[in-house]
Structure formats: C-alpha cells, structure tokens
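Below you'll find the structure I mean.
A single protein chain has been removed from this complex, and every other one stays in its place.
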Amino acid sequence: MTQILEPSEPVVAPAPDDRPRAIDSGLPASDRAFHAITRAISIFVLAVTGSIGAFLGYQAIPTLHRYGVRFFTETQWVPARDKIGIAAVLVGTVEVALIALAIAFPLAVLTALYISEYAPPWLKSTLVALVDLMAAVPSVIYGVWGVFILQPNALYLSRWLASYFGWVPIFKVDTDPRAAFWAQSKFTSSAFIAGICVSMMMIPLACAVMLGVFKQAPIGEREGAFALGSTKWGMIRSVVLPFGRGGIIGGTMLGLGRALGETIAVLLIISPAFDIKIKILSNGTQTVSALIAGNFGEATSSQLTALLAAGFMLFLMTIAINTLAAIFVSRSRSGSGTDI
Amino acid sequence: MTTVSLSKAGHETSNQADTELHAAKVADSPPDRQAPAQPGHPAEDPRPTDEPRLLHRKTLDDRAAVWGSMFGALAFVWIVYEHVLQWSGTLGFLVCVWVCFIGLYTAVSLLSHPLPIVKDRIASGVVTSAALLVGFALATTIVSTFWKGWPALHHVNFYVHDMAGVSPGTDPLTKGGVYHAIIGTAIEVAIAVLISLPLGLGTAIFLSEVGGPGTKLVRTVVEAMTALPDILAGLFVYVLLIILLGWERSGLAAAIALSITMTPIIARSAEVVLRVVPSGLREASVALGASRWQTVRRVVLPTARAGLATSLILGIARVAGETAPLLIVSGATTFTNHNPLHQPMNSLPFLVYAGARSGQPLYIARSYGTASLLLFLVLILFITTRLLARNKGSKS
Partner (left out) sequence: MATLDVVAGDPAVGMSPSAHGGSSLAAQNVSAWFGSNKVLDRVSLTMPPRIVTALIGPSGCGKSTFLRILNRMHESIPSAKLAGEVLLDGQDIYSPGQRLTSTRKRIGMVFQKPNPFPAMSIADNVTAGLKLTGMRVSRAHKADLIERCLSRAGLWTEVKDRLHQPGSALSGGQQQRLCIARSLAVNPDVLLMDEPCSALDPTSTYRIEQTITELAPDVTIVIVTHNMQQAARVSQQCAFFLASQGTPGAIVEAGSTEQIFGNPKDTRTEDYVSGRFG
C-alpha cells in the first residue's frame, strides 16, 4: 500500500554533490602507442643532442685539469710543445663576428626596409625569395667568393682605411700603406676581410626576420602618420622602426650566432695567427671554429679534448645569443606572429 | 502655367538657399534638384565625362633630381679621381661616385623642398643603394661561381669520371671529374635524410600534436641545438665514433654528423608548419570519432604536406652544402666509393674546399666547377620549394 506522507515538514533532499567528477577519456590502444612512440623519438633526440652539449662540456674538466687557467690566458697554440691556449682565438672569434655585425646590421635593416616599404609590389615576392636564396647558398661558396673575388678588391679598401684612418688603433697596419709599392701581403687574410665575407651569411638571416616584423606594422598607425602630412621616411621612423625594434635586434643576434660559428669561409680566407691584436686590417687572425678545423689532425688526445673545450666555449656563446634573440623577438610588439 | 511657375518659384527659392551654402563657384549640378540625376542617363547628361586622372606621377623635378645628381656625380668624380686625387681602384671610384651622388642630391633637393622632403629623398636614396649593394654582392657570388666554373663544366668527363689516377693540379681539365664526389654527396645526404626525417618529424609531431609533460624541455633543447655550430657536430662525431669507438672514417660517419645538424632544423621548421594547420580541422576530425593518431595521419599531415616538403627540401639544401663537419669526419678520396660503411667518401663541398685551398690554377678551376654544381643543386631545390608553395597557394 502506498504511503501518503503527511505534509508536516517539507522533506528536503540533500543538495547534490557539486564537486568535479573524474572523467576517463580512455585513449584507444593506437593512440597510446602513438603517444608513446613520438614521446620516445623526442626523448631520443633530446638525449642525443643533449649529450653532445654535455659531452663537450665534460671535456672542459680534463682540459682545465691539464692546462689550468692558463688555457684561457695563453695565446699560443703550439701542439708540439704542448703549449696551447685559446686567448687569442677567442678574441679573434669575437673580432670577426663584430666586424661582420658592423657591416651586416645596417645593410640588413636597410635592405629589409627597401623590400617592405620601397619596392614596387610586383617585385616584392621575388625579392623575398632572393633573400631566402641568399640564405640557402652554402657557406663554402661564399668562402670561395671571398678568397678569389672579394679579397683582391677589398685589399684596396683596407689600404685606404689604413692610409686615412690609420690613426685609429684598429685600422693601423705595420707597413706604409701610402708607399708606391705597398705590401699587399700585409693586408691579406685579415680579420677584416673574413668579417666582410661572414657578413654575407649574416645579412639574409637577419633580413628575413626583420622583413617578417616590418610587414606587421599596423596600418592604422601608418595611415595616422601619413594623415598628419608625414613623408614616407617620417612614417618609417615613427611607426615601422619602433614597432620592429624587437625583430631588428632579434634578427641581428640570430645572424651573430651564425657568424660566431662560421667555419669554412673563415678557414679559406685567414692565415692562422695566434696573437691578440686589434689591428683588424692586418694579416692573420684565428677563430675557434677555424682552429678546430685546422688542428684536429695533429692533436694529441689531450689537445683534442682542449679543442672540444674550446668548442664548448663557442657553443655556450651561440646558445646564449640565440636565446637572447628569441627573447627579444617574443617580448616585442611584433613577437607573437614571428618565428625565428 | 502653374507647373512652370511652381518650378520656377522652386528654382528661385533653391537658388537663394544655394548662395548661402555655396561659397565658391560650383559646377553644373545643384544638389537639390527635384529628380536626382540617373547616372549614365543617355538623353541628357550635361555632366562632364569622367576619365581617371593620373595620380602617383613623378614630376620632372623628382626624376631630374635623381638622374641629374647621378650623372653629375659620375662626371665630377671621373675628372677628380684619377687626375686630381691620384687614387686608384674601381671600388674606390664607385664609393666616391656614391658619396658625391648623395651630396648632390641633397643639395639639389634643398634648393626647392622643405627639410622633411629632403630627408625623405635621401632616405630613399640610401635605402635603395643598400639593397642594390646587397643584391650586387649576391649576383657577383652566383655569377662568378658559374663563370669560373664553366671551363671545367663543359667537359663531359667532369660528370662521369672521378679523380683516380688524375693529378688535379697538373692534369688538364679534359681528364678527371667529380663523379665520386657527386656519388658521395648523394649517398651521404640520402643517409642523413633517412636518419633526420623520422627523428625530426617525430619530434615535431610530439611537440605539436601530443604535448604533455616534457614538451617545454624538448623544445628548449631542440632550439638550443639549432645554435650548434656545424663544426662541433663534426668534432663530436669524430671524437666519439672515430676515436673512442674506433670506427673508420666513412660515408656513414659523415652522414651521422650531417644528421646531427639536420634533425633540429627539420624538427623546428616542421613544428612551425604543423602549428599553422587550423585547429578547427583537428576538432572536426575528433568530433567525428577519429583517434588522435588517425587525425594526425589523415588530416594534419596531408594538410601540411606542402609545408613539410618545403622544410625537408630546405633542410636538404642546407645540409648538402655543409662542409665543416666533412672536413673532420670524412676523408678525401680520389676514387669512387659506393659503400658508406667502408673507407672515406669524397663529397662536393669537400672538393670545393680542397681545390680552393690548393693554390693551383687547374685545381681551382675544378673547384669552381664543383662549386657550380653545388650551387646549381641548391638553386634547383630552392625553385622546387617555390613551385610547391605556389601550387599549394593556387589549390587552396
């Protein structure tokens, strides 16, 4: 018999539990395998590539052990006498990279401005393709160009700089550049010429990043500048360049990372000289990568680890610069749309 | 009668209103006619025909200022350079012409334009010059490579013979060739692709499609590894495989060194390509009941196909030209070696380097020929990616 409740007190059912419930998105077996395989591949890549860095770093220990802090202060590299140090080599690496930077930075910015702001529309995509092509050309080809085409002509430039600006310490050369028969050999194979060649490899890299950034400068601000009566250059200075600052710096640093690690072009052009000098126009210099390429053959096992340690220094520099570059680009106004 | 007077009156009143509103002289149509004019009404269209005007026209002043300054600078420096200043060299001449050009252009512009316009003109002059300079440098690189390579390139033996028994510095260009280097590069790059493509693509798929713990770490390390100078990849392989493990210098070792450079590059660019695939597509696939794997295999990868192909081709182009690791890891041979596991293998970039270094004109000529081949290969790969991109653009 059904019971009829007397309406004495309203019966209130307890409030339903409002906590989130556990949901089982069970993955099918194929997906679990898929996840596992890709994860495994990534871990493998991570392990292998990470171990390279670790391996290189690990070599620093026996090197320091054997050669001590002198490793960083010694300028000579004489394997036969086991007297080695990377002081001059590090300086040379930085010199060549800075020279390349000084040439490539303005050229990359101006070229990117030309392509994004001044080029006629039908030419733009071709020019962008040419920049990519310039980046794709192998460095050995730039190296060959540097030795046979650039160097003979750049000698005159070096000589001119030494003649008229020789009072600036970095442009001094130990010979009389104004003499009728000037010593060409004093100007060849210099950090300066290597720097020009390396800049050819820096420019397309930096230019491509800057192009991507300039394209995104907001059209509302551009029109605002024009509507005030600004010229095109005024608009570029007040809208495009401030907007693209992150990309300009980031792109340049990316190119700098490449310049530091460049081996072949430098190897072909310079003649190895192990002294710390700031006279960039004069013959002879050395960089870490050229050092490694040139000396691995005759290195004893401990010298080999020294080369690895030097390589590790280089690697640290390039990682630091690349990371900074990525930070600059992502923090800037244009960051979200640009991939370095 | 009434109609006429009404319209007349109407016209007169509107005239009064007109004079209040119209300060300057206006052309025919008063805006408050009874019936608005039909555009293109054939019978009576008293309005003037409309032909588009020429805008964006460069005035004579614009053109004359640029070209006049250029010729003036050329003439001036021509006279002054050789005879007055006694300098020499084409490079210096061109620089002087450029400086004079900028100076003249500024002076001419200042005569008749306010400062912002002068600055704008100088800016466009400088920007255009910079772009021309970079373009010129690129052009000389490419042209000089092919030009100087031609003496070696137009012999058939260049492509089908190797250097076994041929002395590169003294034997004429009709003997010997780079067949062994072509084979070497082909084999080494093929092996490198076989290694890097699955590893790189797998990593990219993990980063883009799977995610989860460890993504940040993997991405950071992969990005860091793209910063690895290629010489260090070579040195690593040399020390690890050849010294420590006692391998011999072989094509395989070289390929491994190449793939160390190639894998992070492919991983990074493939990830970018996969990320661009709209997430709406993935959601649609999953909503239909597909598993993640099926989504990736049947929706994401096919959509990204052109972009992935481009990444791969650019990776190949980059790696085919890598010389630094090869210097260390692969040896140099003069004979053709088809076996990547035994004995060193020569390769195109290595040959270019060796020849350029040698100082012997015939060897240098061979080196240029090889460089032309390499450049030609890069150009072909590059054009392929452009065609792929355009195809995709026109299809979608």
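Per-chain residue numbering starts at 1, and chain names A and B are given in the order in which the chains are listed.
Note that in this section a residue touches a chain if its C-beta (ideal position, glycine included) is under 8 Å from a C-beta of that chain, and two chains touch if they have at least 3 such contacts.
Predicted model, so just to flag it, every value in this text is computed and none were measured.
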Inset, instruction - Sort through B:Leu115, B:Val156, B:Leu245 or B:Ala287 and give me the one touching the missing partner chain. - result: B:Leu115
Inset, instruction - Could you list which residues of subunit B touch the chain missing from the display? - result: 17, 21-24, 26-27, 29, 31-32, 34, 36, 39, 47-48, 50-53, 55-57, 59, 110-117, 119
Legend entry - Chain not shown, touching residues in subunit A: 121, 218, 220-221, 223-231, 234-235, 238-239, 242-243, 333
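Just so it is clear, only the chains that are shown with their structure count from here on.
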Inset, instruction - Over in the complex, which subunit B residues touch subunit A? Could you list them? - result: 87-92, 116-117, 119-120, 123-124, 126-128, 130-131, 133-135, 137-138, 140-142, 144-145, 148, 198-200, 202-203, 205-207, 209-210, 212, 214, 217-218, 221-233, 235-236, 238-240, 243, 260, 263-264, 267, 272, 291-294, 296, 314, 317-318, 320-324, 327-328, 349, 352-353, 356-357, 364, 367-368, 371, 374-375, 378-379, 381-382, 386
Inset, instruction - Enumerate the contact residues on subunit A facing subunit B in the complex. - result: 27-28, 30-31, 33-35, 37-39, 41-46, 48-50, 52-53, 55-56, 106-107, 110-111, 113-115, 117-119, 127, 129-130, 132-134, 136-145, 147-149, 153-154, 156-157, 160, 200, 203, 230-234, 236, 257, 260-264, 267-268, 289, 292-293, 296, 301, 304, 307-308, 311, 314-315, 318-319, 321-323, 326, 339
